[in-house]
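Here the complex is missing one protein chain, while the rest keep their positions.
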Amino acid sequence: MVNVKVEFLGGLDAIFEKQRTYKLNVEGPDGSTVTVGDLIDYIVQNMIKNDKDKEVFIENDTIRPGILTLINDTDWELEGEKEYVLEDGDIVSFTSTLHGG
Amino acid sequence: MVNVKVEFLGGLDAIFEKQRTYKLNVEGPDGSTVTVGDLIDYIVQNMIKNDKDKEVFIENDTIRPGILTLINDTDWELEGEKEYVLEDGDIVSFTSTLHGG
Amino acid sequence: ALDAELPMSLEEFSRYGRQMIVEDTKGIQGQIKLRDAKVLVIGAGGLGCPCLPYLAGAGVGHIGIVDNDTVETSNLHRQILHNSSKVGMLKCESAKKVLQKLNPHVSITTYPVRLGYSNAFGIFEGYDIVLDCTDTPLTRYLISDVAVCLGMTVVSASGLGTEGQLSILNFQGIGPCYRCFYPTPPPPNAVSSCQEGGVIGPCIGLVGVMMAVETLKIIMEIYTSDNFQPFLMQYAGFPQQTLRTFKMRGKKQACLCCGDQPTITRASITSGSINYELFCGKRNYNVC
Partner (left out) sequence: ALDAELPMSLEEFSRYGRQMIVEDTKGIQGQIKLRDAKVLVIGAGGLGCPCLPYLAGAGVGHIGIVDNDTVETSNLHRQILHNSSKVGMLKCESAKKVLQKLNPHVSITTYPVRLGYSNAFGIFEGYDIVLDCTDTPLTRYLISDVAVCLGMTVVSASGLGTEGQLSILNFQGIGPCYRCFYPTPPPPNAVSSCQEGGVIGPCIGLVGVMMAVETLKIIMEIYTSDNFQPFLMQYAGFPQQTLRTFKMRGKKQACLCCGDQPTITRASITSGSINYELFCGKRNYNVC
């Protein structure tokens, strides 16, 4: 089990009851380590109330194009993406890309 | 001994060789705990090269009026001022008040 | 007849539509709060210039501008409401011209005077919020003192070089005031080794725009007496742009102005017995 903070930025809070940050306790599938992939599964299964909203967050089993994922303020591509093993106190942020100007 | 980060903002870096942040190892007078007061003494004795610059930082044995002191981004008045006992990883910031507009 | 029943004209609905649909503004309800708001901006310089058009654009109904300076060429890299053809014109009048064209629905009053203890109350009364866009500690203390006496919230900001600071003072009469933060003014001669008073236009400009954001949030009641926490924001433009928020002390019981036993009162200010010049020194502080 791991205690992490999750943030939904760039308007993504709209599908999470308009709340930008959540503190979560997440269990891994095997009861020990929890990866960012596990966290995403947890979010999709437990936190998106409206099924129709899932496609705003997920596409083809990964984060939808146009959403950036950050682990402790660093692009998840630099941190191992879904394989990154979460530690207590980690902050995982999802931000929708803005296009307005 | 304690490892802390010190920041000089709002133009105060001018008297610290134009460097805004320093990582310091500071020893307490009794060899054990180190307070913010001890840190200020350390800064005045070791880091201000030009004696004339000391009055920019210190007045009547405390931080000069117009300089705010923050401990981990919190006003030091809320944290015990000089009596605050530093822990490893603490960030102490000094910022000169700006007046331009 | 239909038009008369609406809380705003159709032109206003069109003008403010894009901001009214942002949920935080609470739509028409927020727009009416903006229209009814009375905001006094002191200083139409590096902070006031970028702040004012966003207040007027958003539909803040009543805007006062205090400034007795005239436009100089050396201002124009950062005071972007003015222009080369306005050199010599009063800054408050120059600003008013631009703002009135931007949004004719806004009523703008200019005060081409130097703010002092004898005229401050007369100017402040009637406004809800005051924006301190000035550049000396003397006026910063005066503005805070008068606002405390009148129960007005102050959005106070400053900048120099590539940095800036912003705070909300005396929020609804409960927040700390400028004197709570700075009970003793900086000694005039202790600033000699700081870099001289240059400024990067968009760095001070960004802080001015931040003031507009804070002002809209105060008017639209995003800040409330329940959720407001005293803070000071510190912006740096170089080498990376950063914005830090420091958690600050609350009102000090011993504060000479907003504390339990104030000696700085309307009577003592207007009588001239609070000597701001002596208190702050006469040196130009605009250096550190």
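Residue numbering begins at 1 within each chain, and the chains themselves are lettered A, B and C in the order written.
The working rule: a contact is a pair of C-beta atoms (placed from the backbone, for glycine too) under 8 Å apart; a residue touches a chain by one contact, two chains touch by 3 or more.
Since this is a predicted model, take the numbers as computed values, not measurements.
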Q: With touch as defined up top, name the shown chains that contact the chain not shown.
A: A, C
Q.
One chain isn't shown here. Among C:V39, C:I65, C:C203 or C:M248, which residue touches it?
A. C:C203
Q) In the full complex, which of C:I32, C:I80 or C:V113 touches the chain missing from this view? A) C:I80
Q) Which listed residue (C:S14, C:S118, C:T184 or C:Q253) would be found touching the missing chain in the intact complex? A) C:S14
Q: Consider the whole complex, including the chain that is not shown, and state which of C:G43, C:G64 or C:G161 touches that chain.
A: C:G161
Q: Touching the hidden chain in the full complex, which residues of chain C are there? Just list them.
A: 11, 14-25, 50-51, 53-54, 57-59, 73-74, 76-78, 80, 82-85, 98, 101-104, 161-162, 195-203, 205-206, 209-210, 212-214, 216-217, 222, 227, 231, 233, 237-243, 245
**Q.** Where the missing chain touches chain A, by residue
**A.** 9-12, 14-15, 50, 52-53, 55-56, 59, 64-68, 70, 73-75, 77-78, 93, 95-101
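Throughout what follows, only the chains that are shown with their structure count from here on.
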**Q.** Whole-Å gap between the CA centroids of chain A and chain C
**A.** 39
(Q) I'd like the Å distance between the centres of chain B and chain C, where a centre is the mean of that chain's Cα atoms. (A) 30
Q. Among the residues of chain C, which are close enough to touch at least two other chains?
A. none
